[in-house]
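Shown here: the complex without one of its protein chains, the others still in place.
Each chain carries a letter (A, B and C) given by its place in the written order, and its residues are counted from 1.
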Amino acid sequence: MATMTIAKAINEGLRASLAHDPKTLLMGEDIGELGGVYRVTDGLKREFGAMRVVDTPLAESGIIGTAIGLALRGYRPICEIQFDGFVFPGFNQITTQLAKLRTRSDGMLSAPVVIRIPYGGGIGSVEHHSESPEALFAHTAGLRIITPSNPQDAYWMIQQAVTCEDPVIVFEPKRRYWLKGDVDTRTPAADPFTAQVLRRGSDATVVAYGPLVPVALAAAAAAAEDGRSIEVIDLRSISPIDFDTVTASVTRTGRLVVAHEAPTFGGLGGEIAARISEWAFLSLEAPVIRVGGFHMPYPVARVEEQYLPDIDRILEALDRAFAY
Amino acid sequence: MATMTIAKAINEGLRASLAHDPKTLLMGEDIGELGGVYRVTDGLKREFGAMRVVDTPLAESGIIGTAIGLALRGYRPICEIQFDGFVFPGFNQITTQLAKLRTRSDGMLSAPVVIRIPYGGGIGSVEHHSESPEALFAHTAGLRIITPSNPQDAYWMIQQAVTCEDPVIVFEPKRRYWLKGDVDTRTPAADPFTAQVLRRGSDATVVAYGPLVPVALAAAAAAAEDGRSIEVIDLRSISPIDFDTVTASVTRTGRLVVAHEAPTFGGLGGEIAARISEWAFLSLEAPVIRVGGFHMPYPVARVEEQYLPDIDRILEALDRAFAY
Amino acid sequence: MNASRLPAAEFEAEEVLRAAHAADVGRDQEPGGEMLQVLSSDGSMAGGMAAEVAGSTVDFAPYLSATDAPHLRSLYRDMFLIRRFDQESTALQRQGQLALWVPLTGQEAAQIGSGRALQPQDYAFPTYREHGVALTRGVRFDEILRLFRGVTNGGWDPRERNFHLYTLVLAAQSLHAVGYAMGMQRDQLADPSLPQGVSVAYFGDGASSEGDIHESMVFAASFDAPVVFFCQNNQWAISVPSSVQTKVPLAKRAEGYGFPGVRVDGNDVVAVEAVMRWALEHARTGKGPVLIEAYTYRMSAHTTADDPTKYRLSRDEQEWQTRDPLARLEAYLRTAGLADESFFEELGAEARSMATDLREAVLSMTAPDLESRFAAVYAEPHPLVQEELRFFQQYEAGFADEGKHA
Partner (left out) sequence: MNASRLPAAEFEAEEVLRAAHAADVGRDQEPGGEMLQVLSSDGSMAGGMAAEVAGSTVDFAPYLSATDAPHLRSLYRDMFLIRRFDQESTALQRQGQLALWVPLTGQEAAQIGSGRALQPQDYAFPTYREHGVALTRGVRFDEILRLFRGVTNGGWDPRERNFHLYTLVLAAQSLHAVGYAMGMQRDQLADPSLPQGVSVAYFGDGASSEGDIHESMVFAASFDAPVVFFCQNNQWAISVPSSVQTKVPLAKRAEGYGFPGVRVDGNDVVAVEAVMRWALEHARTGKGPVLIEAYTYRMSAHTTADDPTKYRLSRDEQEWQTRDPLARLEAYLRTAGLADESFFEELGAEARSMATDLREAVLSMTAPDLESRFAAVYAEPHPLVQEELRFFQQYEAGFADEGKHA
């Protein structure tokens, strides 16, 4: 058991993957000498060499496209996209190739490519550095999408992504890179495609993932002071979504708030609300309330605090749910 | 009043736009001499010349990116993407540039680019030619997305898209290109960003758009024989969505089925279900039922009939709604 | 700006087309001395072939098979069979047995010449028209037609044939080819006793404009990847002439990335094979990528859904008839006395029986059912897919049980 940040946990997870399987390799912009702009790959090039930790030319379609080719040759490439907003030049290769190869080949071919994307806001940065585009990938079948919210998950989920035969996108909550926690490097975390109940409660359920998990927990703690018992679920996997866990919870609590940083309109909160409204129709005492970003490009740093869902926004949503 | 197909109506609409505003121009692959693979731009190069109807190099990012530049110079480019599945090389320019220019410039710059995309299945075609990716654009603020379901709307909506100061994506239901109907070339269609109630009913509401509108109407007709009165709404605009019209309907009928060809998971049906479940919570007698594609790449031609939402799938969904 | 881009409303149809292509004819159809060739359109064979490539003179003589009669006959056989296959497939499409067909007639030399140069350990990434290359990699004709009958998006096991599936999103496969080559490079480092493989990216003149082609060349050059870019410039991207994609030979692109580019007569199977052998050796021996532009012509429509009379002159089509890749090799084989009449007769018979078998195979292809498609999306269990499959099964069962609506 060691204490480390999420960034360090991913670094250690990548190290373990590289050490364990000679077919793994890291690819991306500035991941070598520099160790990535967030130092998540720090020291790995020095340790494993330039054939295993590859500073690529500056071209995201090139990164994903060549990773697919490497995977077809039996390798397990782990690509880094430098920031959420820069995944789009690679969108075509992800959506039309990576996701579809298995179906195209009637199940004959696998493309176990892992794509790491630091995502989300709250870091006071410039345009394209604070986005949450996960819904744009979740709609496409053939991909799996996970997002850790703590060091233990971070350490294990990256390794589980690497051993998965399907392509996996790992969205890393960049503003939590420095969040510390215990990591048990011997006992694997739970199946990465399942949700986890982080706090038990009986009056309402809050579902969150990635950077908003600490916010949801804090909101639940605040609500407890008002005498409300809130259950908090960390989704962990965005595609597939572990609806069984959410349904079971809502069936007990009767109320659901879903929170993500991504814009509400067309976001995954809609998918969750729609499905839970159907599956738990008779248990719901209030409509599912969504908390998310507004329908605008992620705003400039000076106003992002007003934009980002925070404890108060979740509490306000709970208030609305309790008003029914 | 003239009778024409949807393809011809768009052709006439484009002709009217080109004739009316010298700053408009068409850009795309094979739209000139050939008139487009669906002949939607037939004859326009001959009529307006190669500076107004431009056969571009084969590069979708290039098409959208140069269209943005032309728009910045005061032009109104109307881009054709040859098939739904080939929009992805242009996704970056649409998502990070076209959608964001206005916000980036604090409202100083407009980029009134129109992007026409034939979409949807049912044409017995090969991979990438039958997809419905509209949700991947709706989640991004800054874009408007519309889809006509009949010749009258097709004729007018393309022209309304061209005069709109915001970027507009027009999804054209390709398997309905040959659907005929009356076009009144003197009286403009309703505001393209509003929904229309196509059939009045009192027992349940079916919301559809684009290629599924005729299917929804046929399902309503079939249900009528079983004594059920179904209201049918043609959404017409996918972003924004005219929730007021849908809410008003559901408040009366108490039941809602949403149908689209796009995969259900992460599709716009989720957004509609989530919002209507909230706005009409106390009126809903059953959960909103979604009918859509399955979570798989659009399947090969020989099985697409089983895959595509049809009259029976909508009737089955209505049955489920009525079971509550 | 050139004249062809000015408004043309006042012209009549044929003139418009002529005007629109005036510039192209001079530019693209007379590529001058840059195009490598040994077997000219009249069927005469030059003694050798040499050219300036990336600053030094390359002698292609060691790579030429011009005097190897059995080999020339077998090249002719492949070209003949694949053309016959093309005709049969076109017929099958016309009869409604295929959803679509993508003809390759005119490009047999480019495809057979390049494909036959490959070694077993090499791996080719086609677009959607490389039926000739498929043949050289051992893909069966009926396997190719499965896609066009709409029963699969694949059709064969790429790992068995070292021939990837057709990729319909233009240029996407070019990056896969480079990545695959990077893998071959790593395999060799890990085990130097392995035969070094080369990866080949096939693409067309139209696709050359896509960003992915550029990125694949940047990556290939950066990592000295053992990859050959094989561009069939067949003059057309559906209705758009190659002059819209480029005004100079596409082979010249290579220089900008620092690796050799060669333009070869794509209708000369001997020259194509030689240039490809040279390029493969270049890549195989660690000297990095090569770009080959095979200058050829799509003699038929883009697909069976296309109507070329809308955009190109029959004059040009006729002109290219005289450069037919099969006719010239046949002429050479006959005049040089390398094949007698019986060879051509037997080949005709072989092709006829192939066509009959093919037709049978196509008619007996079974369509998958949707149920089976749920299993091909993910390698590992997936709750959403399982749930939707359950729904679908129950839904279908509902019909079986009680003969529901409609």
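One rule holds in what follows: a residue touches a chain if its C-beta (ideal position, glycine included) is under 8 Å from a C-beta of that chain, and two chains touch if they have at least 3 such contacts.
Because the structure is a prediction, the values reported are computed rather than measured.
All shown chains touched by the missing chain in the whole complex, by label: A, B, C. Among C:E34, C:E143, C:D224 or C:E350, only C:D224 touches the chain left out of the display.
Considering B:L14, B:V37, B:V53 or B:L70, the position touching the chain not shown turns out to be B:L70 (whole complex).
Listed residues B:T56, B:S130, B:Q159 or B:S277: the one in touch with the omitted chain is B:T56. Although one chain is not shown, part of chain A still touches it, namely residues 29-30, 32-35, 37, 45-52, 55-62, 85-86, 88-89, 124-128, 222, 264-265, 294-297, 299-303, 306-307, 311-313, 315-316. For chain C, the residues touching the chain absent from view are 1-2, 5, 185, 209-215, 218, 221-224, 244-248, 252-258, 286.
Seen across the whole complex, the unshown chain contacts chain B at 22, 25, 51, 56-57, 59, 61-62, 64-75, 77, 89, 92-93, 96-97, 100, 102-110, 141-142, 144, 164-166, 193, 239-244.
We take it that only the chains that are shown with their structure count from here on.
Among the remaining chains, A is positioned farthest from chain C, on the basis of C-alpha centroids.
Chain B has the C-alpha centroid lying closest to the overall centroid of all protein C-alpha atoms shown. If you average the Cα atoms of chain B and of chain C, the two centres end up 35 Å apart. Residues of chain A in contact with two or more other chains: 89, 92, 96, 100, 103-104, 141-142, 239.
Within chain C, contacts with two or more other chains are made by residues 152-153, 169, 211-212, 368, 373, 376-377, 382, 384-385.
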